[in-house]
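Before anything else, here's the structure in question.
In this view, the complex is presented without one of its protein chains, the others remaining in place.
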């Protein structure tokens, strides 16, 4: 099973794309930090999970997809959704429960979706998106669209039975789907090492006759991106599914309220030193692929966009009571 | 992953045990052929699944257990139950739905259990016994009984999510449980090769960090027995679970009614030539471990016992209507 | 035509009509389905569209839902309804809620065909009618037709519906025969009950497997006792045709509810409650009676198994009790 290559842009990624990926990482960081800020002040009404620290693992993977490809995600879906370039205004409005939100205020953080852009939705059930992912892949196969599906989940999710059943079905039917385990080392408080008896999740690929891949530095945007370019190509070519795992870390608690006793401050600080955005910035600057000013400017604009989204959300109306009774059935 | 040894009795199995295992195989064969005969004549009221052809895979495994060890089984549970030395009268009565049956006529073929003897029951749900098995193993571990649990299922059952979750939990907690896949090459009409993308089920052990074992000739009683002696010892010693697979074949249809179009007569006939009982008899006689007469006499007695069980069942009363309303809750 | 053939015909017609429709499930291919409900379809439609699956109910249901969200229209053969236990997340937390949670985007047109009920000596884990679970979940439709023609018409509508539909078929009735329209455009709208008998003395509301017995009982009491029974056959449980039920109750003032699921927590309890809170309450001349399967796991023994269900005799007795004839 192949291991990932280190940072490199030798496949000549256009500068535009390089900067765009930086922007997306900034968007995730700034958006989630802002939401976290508001959560702490009681300005967000519901449960949220943040992708801060996991920006590279999200952006690098999704940047390797093409127009028309699809994803499913999980409760920690902000990173993927933003990488799929959802409208930030609508996303913020949704998290604040407003009528202008992605889901008209009825879904919230755990259910942000964008079907038109191929995002089949975040999911509150661990493993809940896996079945959908292989089904979406079956559609691509039967309709011969040439599109692939990326199924994103955490490390703890690999212990759900649905992981096993869907991996196997995808393998047997050679479905165009990438199973992507974003390993942040914990499922809530539970270290992944205490709930599997192998070293890595990607090794489970052996049980399904599919290739397994590890991206050891999931905070290295280009390592993630390069690996995914290769895997997306493999899957799109009709070879069936793959299982891939990135190692990364979440900076914040599991969810809105998390006493955090299960990991040390030291461990968290170590990981903060491996900040994926700083790492990427340094790489671009050191290799003369972008200037610090350019990158900071992108970050500033991103911050502005996030602030604008808050304004948009704040000024948006609450959903009407009647709207609660709509959208249950399709015509 | 170790492969099985061929027939051998060099671990000096006492003659009594050798003959006893023959008797148990005859009991399974004779019992199920008799039930099949009655099913065809409409004398059996419900759904049944037969172990004919799979006698060695059942008896060899269970004969390696000790007093106090436990098993769970599946819909095709006759073989295991008889190997666990259930009372044949009560078993036949149960299959005929009589008040004197193992389950008072309320469970039938798919729910025969004998909790006192450590048989936690057949199960109508594919994979339904796996959770129970690891739970029973947890009890042995927490109470330090030194007993092990054998969890029996088919080949198709490895695609249930519960297989994955229970294997993993057993591995992580080092539970004393043997996962045993009796591979008869089909789940109803579906060839196992069409629903997994690896060669054998036992190879899935890799996903859980547990040893996987293949018994290539699951119709060779002593090959099965010897392997299980080794595995039971390994598991009893506190090393955690194993996954083991025997290759065998069912002679009859999946269940009571089965058009059988999914496999050729030729294939079935080939397997009948590999009759586990004939193979074992030949081995014993050729190695002067028993005479043909002795063995035939055992077979005859077994037939008598089966006939007696039919008589017992026939003469037994139907359960009363009131009994249907009993046994729902424990006091 | 038998119920079995009506099912095959309905699916086949819809698969001819719409290439997005396909069938998936365990042993639906060469085996022709655990209950023979897809015999011959592999030959006509091929392996892609009559799709044998691993024994993986969770993946089957999840795959169907994902396929439906992206443009296909899967029919899932659940086989024994009891196995739906392994599909609950996909049906309840995903399919039923997706559109709502996404603010009205997306749809999940899947039909889950479930072989329900007792009657084949398969005991407690293979004999359940679990429709009540799904009627409780907003976002799902639930149907249970009781004649071969209704089976065909309702199944076709279920396949054409853009929502997830739980379709009950009864293992004890696959061989039940009746007239079935052969017109491929024959459908029966979901949400419409049918008066299978008109009457003025007593209303009996039922659906699915029990319809057959209710009709026998109704005909017999009419003949023998001169009691005129109105039989309201729901066919669809969700959406529920409340109007049909309430109109009949207002007309007769007496009502008996019958289903083959366990009594406690069964769907007929919902109907009783719905009547008791409506204006039809004021028309009632007596208690709202229920007849259902006894609250015990289904026993294996054939006599006990049969005795756990409402019989024609008991249905008659209850009807007569309502009109004080006995």
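By letter and in written order, the chains are A, B and C; residue numbering begins at 1 in each of them.
Please note the rule applied: a contact is a pair of C-beta atoms (placed from the backbone, for glycine too) under 8 Å apart; a residue touches a chain by one contact, two chains touch by 3 or more.
Bear in mind that the values here come from a model prediction, so they are computed numbers and not experimental data.
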Among shown chains, those touching the left-out chain: A, B, C
Touching residue (missing chain; options C:19, C:48, C:243 or C:295): C:295
Contact partner of the left-out chain, one of B:46, B:60, B:77 or B:107: B:107
Omitted-chain contact residue, chosen from B:121, B:154, B:176 or B:218: B:121
Residues belonging to subunit C that touch the chain removed from view: 82, 85-86, 88-89, 92-93, 96-97, 100-101, 123-125, 130, 132-133, 135-139, 238, 240, 261-262, 264-270, 272-278, 281-282, 286-290, 295-297, 299
For subunit A, residues in touch with the removed chain: 45-47, 94, 97-98, 103, 105-108, 110-111, 123-128, 156-157, 159-161, 187-190, 194-196, 259, 261-262, 318-319, 321, 323-325, 328
On subunit B, residues whose C-beta touches the chain left out of the figure: 70, 72, 101-107, 111, 113, 115-116, 120-121, 123-125, 127-128, 130-140, 142-143, 161-162, 165-166, 168-169, 172, 326-331
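Definition applied: only the chains that are shown with their structure count from here on.
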Maximum centroid distance from subunit B, chain identifier (CA atoms): A
Computed distance of Cα centres, subunit C from subunit A, in Å: 41
Centre-to-centre distance between subunit B and subunit A (centres being mean Cα positions), rounded to whole Å: 46
Chain centre separation (subunit B, subunit C; CA means) in Å: 37
Of all residues in subunit C, the ones touching two or more other chains: 53-54, 56-59
Subunit A, residues touching no fewer than two other chains: 161-162, 165, 168, 172
